[in-house]
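Quick one: structure below, then a few questions.
Yeah, one chain of the complex is gone here, protein chain that is, but the others are all in their spots.
Labels for the chains are A, B, C, D, E, F and G, by order of writing; each one numbers its residues from 1.
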Amino acid sequence: MNHPLVENYFRMDKLPHIWCPGCGHGIIMASIARAIEKLGLDKDKVCVVSGIGCSSRAPGYMDFNTLHTTHGRALAFATGVKLANPELEVIVISGDGDLSAIGGNHLIHAARRNIGLTTICFNNNIYGMTGGQYSPTTPTHEKGTTAPYGNIDKPFDITQLAIGAGATYAAKTTVYHVNQMDKFIEAAIKHKGFSLVEAISICPTYYGRKNKKGSVVDMMTFLKDSFVDHKVAEKLPADKKEGKFLMGEFINKSEPEYTELYDGIIESLKK
Amino acid sequence: MNHPLVENYFRMDKLPHIWCPGCGHGIIMASIARAIEKLGLDKDKVCVVSGIGCSSRAPGYMDFNTLHTTHGRALAFATGVKLANPELEVIVISGDGDLSAIGGNHLIHAARRNIGLTTICFNNNIYGMTGGQYSPTTPTHEKGTTAPYGNIDKPFDITQLAIGAGATYAAKTTVYHVNQMDKFIEAAIKHKGFSLVEAISICPTYYGRKNKKGSVVDMMTFLKDSFVDHKVAEKLPADKKEGKFLMGEFINKSEPEYTELYDGIIESLKK
Amino acid sequence: MARQVKFLQGNEACIEGALMAGMRFYSGYPITPSTEIAELSAERLPRIGGKFIQMEDEIAGIAAAIGASLTGLKSMTATSGPGFSLKQENIGYAALTEIPLVIVNVQRGGPSTGLPTAPSQGDVMQAMWGTHGDHPVICLTPDSVKETFDLTVRAFNLAEKYRTPVILLTDEITGHMREKIEIPDQSEIEIYNRIKPEMGDEYKAYKVYEGDIVPKMANFGEGFRYHVTGLMHDETGFPSNSTSNAGILMDRLMAKITDHLDDLVDYEEIGIEDAEYVIVAYGGNARTAKSAVKKLRAEGIKVGLFRPISLWPFAEARMNEISKNVKDILVTELNYGQLKLEVERVVRGNCPVRFFGKANGEVLTPEQLILSFKEVL
Amino acid sequence: MARQVKFLQGNEACIEGALMAGMRFYSGYPITPSTEIAELSAERLPRIGGKFIQMEDEIAGIAAAIGASLTGLKSMTATSGPGFSLKQENIGYAALTEIPLVIVNVQRGGPSTGLPTAPSQGDVMQAMWGTHGDHPVICLTPDSVKETFDLTVRAFNLAEKYRTPVILLTDEITGHMREKIEIPDQSEIEIYNRIKPEMGDEYKAYKVYEGDIVPKMANFGEGFRYHVTGLMHDETGFPSNSTSNAGILMDRLMAKITDHLDDLVDYEEIGIEDAEYVIVAYGGNARTAKSAVKKLRAEGIKVGLFRPISLWPFAEARMNEISKNVKDILVTELNYGQLKLEVERVVRGNCPVRFFGKANGEVLTPEQLILSFKEVL
Amino acid sequence: MSKQLELRLSGSGGQGLITAGIILAEAALKDDKNAIQTQSYGPEARGGASKAEVIISDDVIDFPKVTLPNMTLALTQIASDKYIMDISEEGTVIVDDSIVLPEGIKAGKILSVPIIKTAKNDIGKEIVANIVALGLIVGLTGIVTRESLEASILSRVPRGTEELNKMALQKGYELAKLY
Amino acid sequence: MSKQLELRLSGSGGQGLITAGIILAEAALKDDKNAIQTQSYGPEARGGASKAEVIISDDVIDFPKVTLPNMTLALTQIASDKYIMDISEEGTVIVDDSIVLPEGIKAGKILSVPIIKTAKNDIGKEIVANIVALGLIVGLTGIVTRESLEASILSRVPRGTEELNKMALQKGYELAKLY
Amino acid sequence: MADSRENLTIHIKEDWCKGCGICIAFCPKQVLGFNENGKVTMLDRENCIKCGMCQMRCPDFAIFLGGKE
Partner (left out) sequence: MADSRENLTIHIKEDWCKGCGICIAFCPKQVLGFNENGKVTMLDRENCIKCGMCQMRCPDFAIFLGGKE
């Protein structure tokens, strides 16, 4: 028998996917499908848009209206899709490089406009597709092929960046915390307005190898041990918080959605 | 006799400038010069970089090493100048459109890297140069030539955006509050690392006219009456805060500066 | 509704044409001297249920337009030189993925920021070659306000028919001059709409079905869940590294142009029949040439005007034919000789090809052109 | 230090050449198949006090390199098709503002994302016409690892000498193949540095002083407080809307190329003297042609190879001359015939010009080329 | 080339000369003539002088730009300084009477006319100086019919200002009679 | 074309076949031969099979790519499935003995050799399978001298592993004698 | 997924398993292991609590809960 989720929401003939053994991207892709299943969305009305990168290959496997665009531009294409047809549930899949390096401007503007797009960032802290260059989320001191002496950049906190830009829903989670991921992605899709789920992924092939992070399982264990929900963290004693990264829902508020406001203009002109 | 500041820091033969009567940009340009004078910087070691826009015409008038680049890219050019020669004091002048529309990505990345550039945003809430289209900072409901029915976008708070991206110095002020502006620009230049001063300007010709904001003096009066320092505002009763915009220094913290970190790598490799 | 006589700028006529052709989506970023096109879109589109959005930059401007086209809305973006440069990557994307789209470039003085308010024709070769990789190009250029209207309609029709981005290359001259234009009634205008698959088909998104010239195009959201990618792909639309699939796709894309030259190539001829000399001119600068040709004809000189309307594909065969019967061809453009290179190529040495142009922000006057013309006489 | 024999990829040789030429600044954004150039820059530059920065995108990559060049550091950026498209606006800026700079494009299969790891020569025309507006272009293309080294050095020298961006157009074939290369000693390499003004001059940043071919270029920070702008400007460097100033500037920029063809035009000829047929090929694909020509010669067929090394400016005069003496020219490229258009133009009908190429991600084999060649025999 | 008027209207940004140019051209269309209007753009149009040009002809107008106007109007000193020297030999230069004419200007006719004063004093609204000027120009040249001009004005001016503008037009015609 | 070896080395990403290709080519250079090395890139190199190709010749090598190898090595099943069918008529196919050969393969010689086992069992490090393979190939073809190959290996392998690699090389040569 | 737990059992699609070991490491009951091909295998079906965590964390859809057939 076949995996029921896969049969229903994926293009079976395109699988198995090209990702490396233990690449976290597949975990996130499955979580998106589960959220869609849970919400009972009409597959014909779902559009998945991505840029370029390992992560951005995901739409090719997913059985929806899928659009694999140019590097960094997924949100700009998606904005056109959504505004042109607000009935579509538009989900954007984008890597940390795609979304926050070359695509950073589209991220902050989509967030600002509060347009009803759901963005899932597959954040593996590296440019996977091109072979392991440091990305805007590579932690300081870590290595990439273009940071042979350790990265001197300060990394973005993509979730906080989106909030600074005006996002009305933003959450962070990891490929270890799959139950939470399902929940956040579901909430993000349901959310009216711009939503972002930053899913911390793992790239054992480049990031892991270059930075001696051990096996795939070691990398997953690291996520398990070092991420803590920010609400939980608040209550922790200082020494327990050290070296921890915060995850969880960071913002979830209601503001007018862009395409609805636009439809309001159209309506008002009819009078 | 001549204006001493102008004689010392401006290219007399290029003045008077092209800006419209009452355009706030001239006020900010003068404030930058005063800060430079106050700090006693060597003119030969100051480099002023801009993009394209009314505001971006400023460097042409200023007697330093001046670089008028392409629309939105000032910070990217400036990053090259600064990294190549960290001795230079690099000041970036950029309009709200230049800095936060087409140039938004360079803003967040320069802020993230904490590279020692001082960015002065001439924010007149409109694209002045091209004749009054709404910009990413045009308030919701206001009009622009491309928002004839009122803008439905939510505006950026550029200062908060920069902070979300990692800026270590960020302040907001207005062309009415010139003493404060002088102080912030001076602090920003002195600051090690990326600094931003968002100077709220006025564009009577397009923004003012299109939105019936009255005379130049009315527009200045509006700034006077509606901006309040965030530290002051904290202590105000709620009703006094209504309709007010916050200004002031929003962040001022010390973190390693990018070009110094790079020099550290060079040093470490010498051993 | 009867015909309406209006006095419009070229940029205004462009919007009138676009709306008549069925444009329902505009996304762009303002830039002189194209901004009126954005401004009028913002005003007119919501009145008819269409959508306008000002994006954060030109790259996003074309990206959103491509996205919108995929949902079935006829889409346009307009810009000028610097913005046209920024759009290049996504122009290639639209060409490879076969998304109907109209891109207007109201040329101004380049390179770089150049002379932002001055006329120029410096982007002629860029329209053909601006993006990386071979790709099909259709590029039209009007010489009047009325023709701006007509060619905008044609640009939308060709975009739909050939599933490809179409470039309307105007210039500051035609964009900003006001001229009389008789706007036809909607009923008089021929509209071409993309061919959609029937529901229930075993739909292959990039297969050309019998009788069609391009793949049928389904709207996102209407039940065909297909894949669009800027990677080389096969008939199903999915990426394929196979070189034979890549070759098939590329050959098919290029053949959209080469197999349909009869439909695509467009030009105007004045007095070519008996011409001993031919002036080649296009766009706003053709107005100068028309005036000059009339004056020269009045002096009894047998000179004709050849005006390409489709710059790309260029009227190669016709130009070559003409070159066999004339003493001399003078190409005139507001640049350093761009289309002149193409003319030189296609005449294959049949006659000398001279050039007269300027790229300093001025228009050419008929008198200057006449002077240059007479240099060989 | 003596010569060193190494076994390197073209991309590695590029960095060796750049460092010898004096590169001290690299800024870019990774993209296959050019990434090794960035990676090696990151590793090598800080060791010699130079600077490497990975910018947020390709636009910023070239922008930072221009900024760095203004402070006096020799700068480079490298990319491939999609990134090359994005850099176009600022290439025009560098050309107009006359900033020395080397831009490497390791061509891959286009258009759009295309075939990211496959060889192609699809950006030949884009290298000339990719940005809006007329502008001077120097573009070099190597056919071996060693020549990648040599031309990188030459690119830096020409950039400094002519104060202009120089494009090194390589391809996945030469970029990724490893080959023997003898790296000369630094002392054997001729280095050209930009001419700097003497302190105390009444310095006009954009005036060409007696005896110079371009304006002297001061480093930002060394006491000349001048202005650089992408607007049309006069000799002082300040914007000027005057059409005569614009014309003077543009003429001067274009003349950098047209007045120095002797210095700039570069090509290799094999067996042209007695050739009845000529194959034109360049870059990685010239290796196929060299092999084919040898095999054909071995069969007794009088065929020669003409290999442009400077693609732009193209060896127009020489090619025209050759075309007078041969029966047939076959241009071969990994695209749909780009340089072939230029060859057609410059031979002015002197002989037939045929084309053989592919743009499906494969290389041409000598056997395929021989087959195509023999079609006319 | 016979009956071709090449007109340049110049003044400051707010004086409505671009509108005036359009109105005149539209009047010409109503008279079944051909017309083309162009104007200045860009930073030079900011604050400083603004310029509109109109060509009206019985024939088809190929070349759309005015090279050497045969009539130029200037309403401000800056505009006058910048634009009036370029005039055909038999051309007419009209300046507001507040303007100091440069030395050495050569033209067929040079008229200094109290256009702004007329608008301000006789109509009470300086803003209609452009319409006064139109009346003056058409009064002098007869390039379009009065009916067409009036209709054209009425279709372009804001509601409620029709009478004001008609008056201004009338005053313009009256001024024309004095020259 | 005479003494030209066109060699394809294939296996999985971690097996060091690209390094092996470079080592062999560098050995050829030491012998004053010409050599060119190319390899596979991109997503197909991810996870799946990796491929390096080397041409070694006494003559100048113009065309740099291997079209039809005259020797192919495959160390994994996936690599074998993908790459070994392309072989010149008189060519030699060498596969690790863990590999199941496809039906219908035509080649001059087909050798199934315990390369990985040798590395694992005789040297104790599977990672040196690439060097065992090099010894085998050079043992079979004599395309480079033993001295050059050894020097070349020693200049490329990590410090401290020299002896291990020498042993591996020796084992490779020994294997060659069996075929 | 409407099936009640009893009717479910772990299925393995060995072709798709890339042997990353994630499911094995984080199975709360430690009932999974590698087979000789380096792919996942069920060692102790009895003790599987059908929590589905293996399925949720497998990046390759190679292990999942499905109906007993």
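Some observations on this one:
In this text, a residue touches a chain if its C-beta (ideal position, glycine included) is under 8 Å from a C-beta of that chain, and two chains touch if they have at least 3 such contacts.
Model, not experiment: these values are computed from the prediction.
Per the touch definition above, the residue from B:Ala187, B:Val216 or B:Ile251 contacting the chain not shown is B:Val216. On the side of chain B, touch with the chain left out of the figure occurs at residues 1-6, 10, 15-17, 19-27, 30-31, 34, 37, 175-176, 178-179, 182, 204, 215-217, 220-221, 224.
Simple rule for what comes next: only the chains that are shown with their structure count from here on.
Interface comparison, B-C versus B-D: the pair with the greater number of contacting C-beta pairs is B-D.
A straight line joining the Cα centres of chain C and chain D is 29 Å long. Centre-to-centre spacing of chain A and chain E amounts to 61 Å, using the average Cα coordinate of each chain. The residues of chain F that reach two or more other chains are 42-44, 47, listed in rising order.
Residue numbers of chain C whose C-beta contacts span two or more other chains: 32, 46, 56-57, 59, 82, 89, 93, 112-113, 116, 229-231, 241.
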